[in-house]
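To start, I am sharing the structure in question, which I have written as structure tokens.
Note that one protein chain is taken out, while the other chains of the complex remain in position.
Going by the order they are written in, the chains are A and B; count residues from 1 in each one.
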Amino acid sequence: MSIGLFYALVGGLLFALGVGGLILRPHLLSKILAFNILGSGAFLVLVGLGQRDGTPDPVPQAMVLTGIVVAVAATALALALARRLLDLSGDMVLPGEKAADEAEAGDQEAAPGDGPRGGA
Amino acid sequence: MSRWLGVSVVLLCTLLALALVGAMLVLPDAPVRLPGEVAQRLGESGVDHAVTAVLLNFRGYDTLLEVAVLLLALLGMLAAGVAPLRPAPFAADPLLVALARTLAPLMVLVAGYLLWAGAFRPGGAFQAGAVLAAAGVLLRLAGFLPAWNAPALHLRVLLAAGFALFLLVAAAGLYFGAMLRYPQPGAGALILAIETGLTLSLGLILAGLFLAGPETPRARGGA
Partner (left out) sequence: MMTMVFDPASWLILLPLAWATLAFVLGAGRGARLALVGLGAQALLALELARRVRDQGAHAHALGGWPAPLGIELAVDGLAVVMLLMTALVALPLGLYARAYFGAKPKGGAWFWPLSGFLIAALNALFLSADLFNLYVTLELLGLAAVGLTAAAGDRMAVAAALRYLLATLLGSGAYLFGVALIYGTYGTVSLAALAPLISAEPAVLLALALMVIGMLLKTALFPLHFWLPPAHGGAVSPVSALLSALVIKASFYLLLRLWFGVFEPVATVGAAQLIGILGAGAILWGSLLALLQTRLKMLVAYSTVAQVGYLFLVFPLATGVSPEAGVSAWQGGIMQALAHALAKAAMFAAAGAMIVATGRDEIVGLSGVGARLPLTLFTFALAGVTLMGLPPSGGFSAKWLLLMAALDSGQWWWIVVMMLGGLLSAAYVFKVLRQAFLPAPGGSAVGRAPRALELTALALALGGILLGLFGAQPLALLEAGGGR
């Protein structure tokens, strides 16, 4: 297995982890972190799979640079909105996603698809 | 209900991970290979570094839109509303003040180097802009820079200048046959001009994402 393919496989795992975290974790910081994890997974696959034969490929590298800047922009906007919500409601949780869900979702963390216990 | 949902999401994500790994392990070789073509056309791109050539020439259109995305994030923050500022929100640590005094000029120097290096080795406008922005954040934390409540006209001009210059070059390309097409001798100079504008504006925008954030009225953490 080439190192590129290894990176891509790790990227696949990170993506699944991030998707699970984004859906299940109620705290907004956890959700924003989960988005960054799933994005990083996609970037790893883009670069890793593209150069799995060992020759460096500048095209996916440039795409990932673009993708990182886009992710930074989205993260900044999400954080700003989360802080604004904190100002307005005193809470970093979207209405309808109660803190009780957090304990429940946390129980299943042994499964590999779930997000890490972050942010909150 | 919610527990049931949680279990099924975890299960689906596990299945997704397994499917992704399995699919990637059995991939055949890719029929199209771009590295060769990039290397072949590198001479016409105006720069010597392949990634910079892709970013600012072969796929420069992606980069143009990506700068718009950054500007848009700042706009979205401004639109969501910024809480009124209190004067001097915190007193900075004297050590931090001394550190900021020493580091900020060095960081500007590093940003200049990264911008110049981008033409032939890893570096370029985004890296340089990120370092500039970090200097801005450091200066803000040390209390040298005020937080922005709303950017004033001169600041808005500087924030938009990099993107506006890039947009002008993109439109001027139509004269040479296609949007974003650079004239053959002079592509390198144009790319350097675009990157210089972008470094300045990206540094400001990235710093602005921190500086223009709403001030939390309640005292929290370091406040």
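In the analysis below, contacts are C-beta pairs under 8 Å (C-beta built on N, C-alpha and C of every residue); 3 or more make two chains touch, one makes a residue touch a chain.
Fair warning: this is a prediction, and the values are worked out from it, not measured in the lab.
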Given that one chain is not shown, which residue among B:A92, B:A160 or B:A193 touches it? B:A160
Looking at the full complex, which residue from B:V7, B:L78 or B:A193 touches the chain that isn't shown here? B:L78
Residue-wise, where is chain B in contact with the chain that is not depicted? 19-20, 22-24, 26-28, 30-34, 37-38, 41, 57-62, 65-66, 68-69, 71-73, 75-81, 150, 153, 156-157, 159-160, 163-164, 167, 170-171, 173-182
Interface residues of chain A toward the undisplayed chain are 8, 11, 15, 18-19, 22-23, 28, 31, 35, 38-39, 41-43, 45-46, 48-50, 52, 60, 63, 66-67, 70, 73-74, 77-78, 81-82, 84-85, 88-89, 94-95
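As a convention for this text, only the chains that are shown with their structure count from here on.
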Chain A to chain B: how many Å between their CA centres? 19
Touching residues on chain A, where the partner in the complex is chain B: 5, 8-9, 12-13, 15-17, 19-20, 23-24, 45, 49-50, 52-53, 55-59, 61-63, 65-66, 69-70, 72-74, 76-77, 79-81, 83-84, 86-87, 100-101, 104-105, 107-108, 111-114
For the chain B and chain A complex, residues of the former touching the latter: 2-3, 6-7, 9-17, 20-21, 24-25, 27, 29-30, 34-35, 38, 50-51, 53-55, 58-59, 62-63, 66, 69-70, 72-74, 76-77, 80-81, 83, 126, 206, 209, 213-214, 216-217
